[in-house]
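In what follows, a structure is listed as structure tokens, so that the remarks can point back to it.
One protein chain omitted, others in place.
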Amino acid sequence: MSTWTETAGFEAPPDGDAFLSVRDLRVRFSTEDGTVHAVDGISFDLARGRTLGIVGESGSGKSVTGLSVLGLHDPRTTEVTGRVLLDGQEVIGAREKTLERLRGDTVAMVFQDSLTALSPYHTVGEQIAEPYRKHKGASRREARRRAIEMLDRVGIPNPRLRVDDHPHQFSGGMRQRAMIAMALVCDPDLLIADEPTTALDVTVQAQILDLLKDLQQEFGSAIVLITHDLGVVAETADDVLVMYAGRVVERGPAAEVLRSPRHPYTRGLLGSVPRLDGDVEEDLVPIPGFPPNLLDPPTGCAFHPRCAFVGEVGGTRCVDERPTPPAGRGAACHLTADRRRVLFAEQTDEQAAEQAAEQTEPRPR
Amino acid sequence: MRSRRIRRARPVAVTLAVGALLLGGCSAGGGGASDDRGGGEPAEQRSPIEFADAEASTGPAEDVPGARKGGTLRVYQRDSYAHLDPAQIYVQDEMALAHLIHRKLTHVKLDNDGTYSVVGDLATDSGRPSDDGRTWTYTLKDDIRFEDGSPITSKDVRHTFERLFAPFITQGPTFVQQWMANKTGAAYRELLPDGPYEGDHLPDSVLETPDEKTIVFHFSEPRNDLPYALAMSGYAVVSAEKDTRQKYDKDPLASGPYKIESFRSGKSMKLVRNPEWDPKTDAARHQYVDGFDITFNHQYEDSTKRLLNDSGEARTAVSFTNAVDAGSYQRVMREAKDRTVSGYQSFVAQLAINTDRVEDVRVRQAIAYAFPSKPYLAPYGGPSGGELAGGLISPLLPGYEKDYDPFGKLKKPGGDPEKARELLEKAGKVGMKLTYAYRNSNEEQKASIAVADALEKAGFDVQRKELPTDTYYDLIGDVDNGYDIYVNNWGHDWSSISTVIPPLYDGREIQDGGSNYAHVDDPEINSRIDEVRGIADPEKSAKEWFELGKYILEEVTPAVPIFYYKHTQIAGSKVGGLVYNNDMSNLDVTKLYLKQ
Partner (left out) sequence: MLRFLMRRTLGAVVILLIISACTFFLFYAIPRDPALLHCGKTCDPESLEIIRRNLGLDKPLTEQYWAYMAGIFTGRDFAVGPCPAPCFGYSFASNEPVWGTILDRLPTTVSLALGGAVVFLLLGLGAGMLAAWRRGGFVDKFLSSVSLVLSSLQIYFVGPLAIALLVYQLDLFRQPEYVPITSSPVDWFAGLLIPWVVLSLIFTAQYTRMSRSTLIEQLGEDHVRAARAKGLSGRTVFFRYAWRGSLIPIVTIFGIDLGALFGGAMVTEFTFTLPGLGRLAVDSVLDTDLPMLMGVMLFAATMIVLFNILVDAVYALIDPRVRLS
């Protein structure tokens, strides 16, 4: 079973087989300066046992998307529209009581910074046990035993002792494991991991990702992996969703998107990420320009102010016309597939030439 | 910030007290000088207080009409008592307390008909002079005792006067000590530098105590004011046996109708009846109430508000010395006039002219004509705070003449700039620079504008100089102070002009820290002071003092009269015996009783 059927698209009805189905999700924050269009109409499906990577720069709306799935936005300052179906249950507009039942039990979340996401005032054990008692009705003792078990499972040595530690007594990697233990304590069907490894060093990062994979196999959970790190996606995700300015710009199976990106933004991202397996000498190619201001997003294609190929598209289409978000494998770009292939190839050659030229001159150190 | 009494020279004390009285702004600015007299105004007193004989000095005191015994009186006071040792008592609120607990050789008695007389208190009479007033003999009454039951003897009286010379006694009056030593200033201390504590005593040539009952004072000069001076609380008797020196200030032995049951400095004091006090020995005091329950820290606004509202314990309450604050004055007069008493205080506000710097008498007279008395009084509450003055002598003093007004201060209370300019032109001093120093209190700041305006209208070039209230009297007390004109308030110590003219205008008293603020040194004044001091007849003496005052004001003009301080007090509705006592400058604490 694939993550999404080829026909699943913008207007397609929610996929009955998918565990998580998101349709035309829009999230707007009202701030003092105006309305921020953080998520501007995205749709996707995710089946059990699969991992979806959502990538993008900071501010692209990926974390906001994750929080929407749990219904965690403050209704006083946020307007959320569209549909989020979680195991057939509508999340948007659901009563708080319903959401509380889902959160931590059906869907759990791992946050980016375990130092701030764990309460400094409570022991790790308490924090892991808490949702277990709430959702499973376990006694204090049972919950504690479960917490120790979970700590053991995520690879914390001496879990019986460490269960009474406070988060600040853990190392960064251990804390992240503890948070994963906290998220998985009720065997959730869906795990949303928001930059779970960003704050960690490379070795620990790999361990955590392995842990997630193992646990997924064990529990059969679906995972939404939110990251700005394409390396992580390459290693973990089955499918990938590339977001820019609150919109989906490209999607498809992870391996395919990374190997042959179709959107200039994705291509740019790939160029700007050091690859674990890549040539160390190869220079990063940052995408010129800055992420758009979401208070006043650009017209037409949101990426056009930074896109190198605006001139290649006829007329002012990039400025005026909003490209269609892809359904299935595809990219939201006005370039035709053929033209794109030619242009991408030329660009690669240029970069290679530049690098060659630079390497012949002594580098200023 | 609330002004508050600084326990210092009395003039400072009262100006500050009056300042506090006026917190909350000036009230009714209008009203003339002598046309508005508050309720309960005492009869004007011009003839001298009589020195009474043994019969008038014999107790018990005549009853206050309607008085009954019993009950405890609540008393609201602003300041806690700093001193209980009589030798350290010189400020008004402590003197009021002293009238209840301490007795002296003499006392100023106020009869029901309003006459005052100096009577013997511990002594059988007001004193028997001989040798032209150089020798005074006193005999102690029988059955006078301290609160511990020990009899009061001449030994105690000798001790009382000898300890005044001890170095730790620094705050009380110094008149009698100076007379004994025949010295001015602090030089009297050389007569008995350690007091009686190192075995030395005053020689018989100064103080003689031939037997248990007899005390004889010997002075080198006639001291016809002695009966007045001995009536001061500062000369109240201290037990020779139970003198604890410095500690006596906290725990004195009472000789009056009440004794201290408890005292918590800054908080409260309880007075109860002193059973050892025998009414038959006291011609003036009563023991109507069972006791007094005094609490401190009541600002004038606070005590006035409580007493005016007259609910609960406030019905049986009074304040010995707190005045009605200016902000409440109108309301008090409208709603509770029958529960008030009012009268003059001993203080006279006057503008001293530094005669060292303003040498031409015509210029000084020009200042006197130009000075705007009424606008000056306005910030002090107008008629509620004082009455415009025509002369430098308080209406409370014998010899005072009501219509005396040489510079037209009553007829033209706003000043007479034309007359002033005329004089200034004659002197050829138009445009003369005058440095005017004043305290940085609210009232003085307001008043100073009016003063500067009026003087400039008369042709002076006025430089205003603001001085801090705390150090004002020290700064103007310097002989070389650098200012031309400055206001000072002076109060008499007893009912005689002899406690006003010599300290203020005797050229031989000019010194740093002295009270001759105008630095006037006029040979005629100096010699006439000595002359009048020698007059034994009170009637004649009073008249001569006032005549000297006329000469000083009209011919020398070292100061401009401004106003006589007045104040009003209020009591709860159950309090009886409310009588204003001119000698005490507040209500008579010895006459109070509680109604049924």
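The letters A and B name the chains in turn, as written, and every chain counts its residues from 1.
Throughout what follows, a contact is a pair of C-beta atoms (placed from the backbone, for glycine too) under 8 Å apart; a residue touches a chain by one contact, two chains touch by 3 or more.
The structure displayed is predicted, hence computed values, not measured ones.
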Per the touch definition above, residue among A:Asp45, A:Asp105 or A:Glu195 touching the missing chain: A:Asp105
Chain not shown: contacting residue from B:Thr174, B:Thr209, B:Asn322 or B:Ser373: B:Thr174
Touch criterion as defined above, residue of B:Asp249, B:Asp293 or B:Asp484 at the omitted chain: B:Asp249
Touching residues (missing chain, whole complex) on subunit A: 67, 70, 72, 76, 96, 100-105, 108-109, 111, 113, 116-122, 127, 130-131, 134-135, 166, 168, 179, 182
Where the missing chain touches subunit B, by residue: 2, 4, 6-11, 80, 82-83, 90, 167-168, 170-174, 185-187, 189, 245-247, 249-250, 264-267, 295-299, 301-302, 305-306, 309, 311-314, 468, 470-471, 474, 493, 511-515
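Operating definition for what follows: only the chains that are shown with their structure count from here on.
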Subunit A-subunit B separation of Cα centroids, rounded to whole Å: 91
